[in-house]
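With one protein chain held back, the other chains of the complex are shown just where they sit.
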Amino acid sequence: MSTIAVPHEAHAAGAHEHHEAIPFIRRYIFSTDHKIIGIQFLFMSLFFLLVGGLLAMAMRWQLAWPSNPDMPLPGGSVLPETMVTDGIMLPEFYNALVTMHGTIMVFFAIMPLLVGVWANYLIPLQIGAPDMAFPRLNMASFWLAVPAGLLMLASFFVVGGAANAGWTGYATLSTSEVYSGVKLGQQLWCVSLVILGFSSLIGAVNYITTLINMRAPGLTWFRLPLSTWALFVTSVLILLAVPILAGGLIMLFFDITIDTTFFRPEGGGQPLLWQHLFWFFGHPEVYILILPAMGFVSDILANGARKPIFGYHAMVWAIVGIGFIGWVVWGHHMFMSGMNPMLGGFFMVTTLIIAVPSAIKTFNWLGTVWGGNIRFHAPMLYALGFVSLFVIGGLSGIFLAAGPVDIPLHDTYFVVAHIHYVLVGGSLFGIFAAITFWYPKMFGRMMSEMLGKIHFALTFIFFNLTFFPMHMLGSGGMMRRLYDPTQYPYLQPQQDTNVFITINALLLFGTQLIFAFNFLWNLWKGKRATENPWEANSLEWSAPSPPPHGNWGGVVPIVNRGPYEYSAPEAEADYWPQTDVAAPVRAAPVSH
Amino acid sequence: MDGFWRLPQNIATFGGDIDRMFIIIAWITGIVFVAVEALLLFYLIKYRGKPGRKAVFTHGNSRLEIIWTTATALIVVVIGIMSRGLWLDIKDPRRFPEPGLELRITAKQFEWNVTYPGADGQLDTADDFVKRNQLHVPVNVPVKVDLESEDVIHSFYLPELRLKQDAVPGMTIEAWFEATEPGAYTVGCAELCGLGHYRMRGSMTVYAGTEWDTWYQQEIQAVAAAAGGAAPLAGVEGDAAPPADVAAAHVH
Amino acid sequence: MSTAAAATLDRAGSGFGVYNMKLGMWVFLLSEVMFFTGLIGAYIILRFANPDQFAQPGVVLNVPLTALNTFILICSSVTMVKAFAEIEQGNQKGLRMYLLATVILGMIFLGIQAVEYTVLTHEGFVPMSSSYDALGRDGTPPVEGGPLYGATFYTMTGFHGTHVTIGVLCMMFTTFQAFRGRYTAESHGGVEIMGLYWHFVDLVWIILFTIVYLI
Partner (left out) sequence: MNTPGEAAGATTTHRKQPNYYLIWVFLGVLTLAEIGVAFLSAIPKQVLIIILVALAVWKALLVAMYYMHLKFEPRKLWWIAAAPLPLAVILIIIVMMERW
């Protein structure tokens, strides 16, 4: 691998401290090393993923056997009377579960899993930088996210319980204790999200600066891996969307706390103004939650298919296009809100148009698999799972984007199915793919291929059995956030479907234990990983596994080509690292 | 197909168009879905890794990409145009048909209060009367409702009428529907509105022409009898709308 | 871009012709723009929806005082930029003098804002009350208004004030560093990014002054 001696200012970032010298606490707790921070985010957000999953299980139990004394909530006895009384969940607690499941999964699980973990870990490694532009800010961003999460969890145990106005916190239910019975919980919700917002914000500043300024020699914009491209656009979305949410949350907090009336009609406030502010942030947020996964999947598909990604430029422009159009579609969340119908018509069209870039990406993924020489390693399976499930999530979006069809479907389980096909079938499968793919680089050990494949198969099956029937529940008219569907006579015939869904949801949850074991066990027991176990091209694979502090030990790699030169005719092997000048000779085939 | 999707019975004049669009989109997306997944599966089997073989080395195909981009764009634009017209017919007050009956529905935690115009057919007059959680309408008559809320956001949801519209505090939102079949149906709340959200349920009764007149006259008499119809809120009835008979009378 | 060109261009820290700290500050300021967009946007929409709640300019708010304050902030901007100009020439004395002046002007701004708040609250102009009854200036009778006027006013000016306070604190640090001779003609990034933040805060005030006090 050809390198150049690094100019002083380049590795001033990381390499000015030699990590032998760093004491444990500075190295693993208050570390400024982007890799350690990424790993810290990984453990934090996996924990919150578990919490959010548990909340979902409790909800599913209530939905399958609503207030049924013969089916008491398992473990309900340990919960205080204000949540569960003799095995039966209280409606206000159910609403708190709905709210906190959404909030925790979106803000503390999926968002950090995609951005906090991989933007930190991958960007410097994929652009050949020794570290982030502002390592101390980077550390601050993590150590702001932790207290935010703790505040959010703490709100369960305060007077009145956790926020229960939904993860969208619609005024006026969220602004008035009289209506919701919750004050402190809702205040903590606001404060926690503002802190987390600031954390993501300084993260985004860091990622953007790093990407613009610290790319290795030869690494032009159109030689960046799609992961990095997606993370760049995502950072821009975070940078510009999160402040709007912060402003809205602050006004909401004032409405709750000092009795202002920004969103309360008593004083001329506008409940719809909150919805506009929230969704002006919220829709870019939706793309924040899917774009990085699209990036990882593109990289992994190319690697698994041993083929250049199909239509690289189209893929980049699709990401950028989503980043632009994503700002003018937020109104489709408000079709039934009493919004001006003319505006509804406008948002309908923009929303349908944004389907185009997503379609482009899907077709390009198909094109990537076509004519490949596919290796079905675990990351590849997750990536393929992403593609097949994201298609369903994307297509069900068309129903909801078409206003008239949205009328019966809005706020029903059809929406729940849609969001979970995108966020679980999409984002979470992308996350599984990314974790299994970069695990060797992160920890220097391999995860078990066999366990990975079993986990993939079971998750794929139980996921579909859990969420596909929700489309039927929804078009059958079952509303979201419904504590007890059997209250509605016309929903009673669907109750058996709810039981079926709950059973599969429990199995889906149980399946994740396989992943947890695979992840934790191999931290110590996994077989040692080579520098480039997947025979991949991008820069991170030219660093040692795991890379030292400073990543390339005081040198920066020179980039000679794009990241997708798999099976190039001039190369003897079916891959050609970005740093190599000459084509490599075929290495011994890796065991699969 | 709508059996598969379990769409509720449709008794709305515009419901047929909505269901038709639903089915059209279901076909389009269904075909795309099957095509993509089948193709994916086929490629995975056909191009599974074999030692010694090398993958096709291509960076893409501009013509192909232009074709599928424009194709997708065309489809979604067509869907967009189709939906926009229907959307405005249903939601834009300027396009509402001349109403045969005007009601005000005031939502509050956790009930729907329906104000009927009374003898003079005018709202906000002395002879208005209110029924809690009971919506009574004549068949084949365009009904216009003014939705209001006293506390939080609720969502006025009539599954069989393909109607859903939020009731927002501080706003008066107009909606309309025309039922085509007499019978007993459901009024639901589709927006999380507090701990009683799940039981914020009302009943809707659609009367054939003459039955409607008799029912309406009875109510007017009752109001007149009670306090001479002085207070607008006189004669609040039907607190005990027994869910049982709603369920019983509920015909699909 | 050819590899050779890239090698010179993408050398860390200069891929953009703008060094990291400065680019980072600019990128951060973009998010600040969006933050104030949220607050100002809410104000515009709420006022648009309830015109009757907002008194005419000068009736409740003390425009002359605030105009003076605006001018003070503008002066602090010019001292800030002069400080930067001085250190670019390597003039330590000028740098310290101008930084000190900026800190003092910033403090005066905050002081005047504190006075303004105190007077207004004593007059009953507060964010939360359902209506206020402020003394009319220049002989106009007491004004009946709505709660949104106070709420939006204190939120916008308050968050701007918070930014000024943070700015003053950072400026004190910069000044301290300047007296320790940390900055030279070649190396004064700290002064420059401090200036960027300070001028941005000034810029926000220019907008706020117009839409809150004059319209």
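Note that the chains are named A, B and C in the order they appear, and that numbering of residues resets to 1 at the start of each chain.
Assume a contact is a pair of C-beta atoms (placed from the backbone, for glycine too) under 8 Å apart; a residue touches a chain by one contact, two chains touch by 3 or more.
Just so we're clear, the structure is a prediction, and the values are computed from it rather than from any experiment.
Note that the absent chain touches A, C when the full complex is taken as a whole.
Which of A:134, A:156 or A:335 touches the hidden chain is settled by the complete complex: it is A:134. Between the chain not shown and the residues A:272, A:352 or A:366, the one that touches is A:272.
Residues touching the missing chain, restricted to chain A, are 8-9, 12-13, 133-136, 236, 240, 244, 270, 272-273, 276, 280, 327-328, 331, 338-340, 342-343 (touch as defined at the top).
Think of the hidden chain as still there; on chain C it touches residues 13-14, 16-23, 26-27, 29-30, 33-34, 37, 41, 44-45, 48-49, 57-58, 63, 67, 70-71, 74-75, 77-78, 80-82, 85, 88, 182-183, 185-192, 195-196, 199-200, 202-203, 206-207, 209-211, 214-215.
In this text, only the chains that are shown with their structure count from here on.
Top-ranked chain pair, ordered by C-beta pairs in contact, is A-B. For this pair, chain A with chain C, the centres built from the Cα atoms lie 35 Å apart.
One inter-chain figure worth recording: chain A and chain B are separated by 33 Å, centre to centre, where each centre is the mean of the chain's CA atoms. Separating the CA-averaged centres of chain B and chain C is a span of 49 Å. For chain B, no residue reaches two or more other chains under the stated contact definition. Chain contacts: chain C has no residue touching two or more partner chains. Those residues of chain A that touch chain B in the complex are listed here as 90-92, 95, 98, 164-166, 170-173, 176, 178-181, 265, 268-272, 305-308, 310-314, 336-338, 341-342, 344-345, 348-349, 352-353, 355-356, 359-360, 362-364, 366-367, 369-376, 384, 387-388, 391-392, 395-396, 398-399, 401-405, 407-408, 410-412, 471-473, 475-477, 479-485, 487-490, 492, 494, 564, 566-569, 574, 589.
The residues of chain A lying in touch with chain C in their complex are 4, 6-7, 9-11, 13, 129-130, 133-134, 137, 201-202, 204-206, 208-209, 212-220, 239-244, 246-248, 250-251, 254, 258-262, 266-270, 273, 277, 556, 558-560. Here chain B touches chain A in the complex through residues 4-8, 14, 17-18, 21-22, 25-26, 28-29, 32-33, 36-37, 39-40, 43-44, 47-51, 53-61, 64-65, 68-69, 72-73, 76-77, 79-80, 82-84, 86-88, 90-93, 109, 147, 151-153, 155, 157, 159, 162-171, 173, 186, 188-199, 201, 243, 246-247, 250, 252, going by the rule given at the top.
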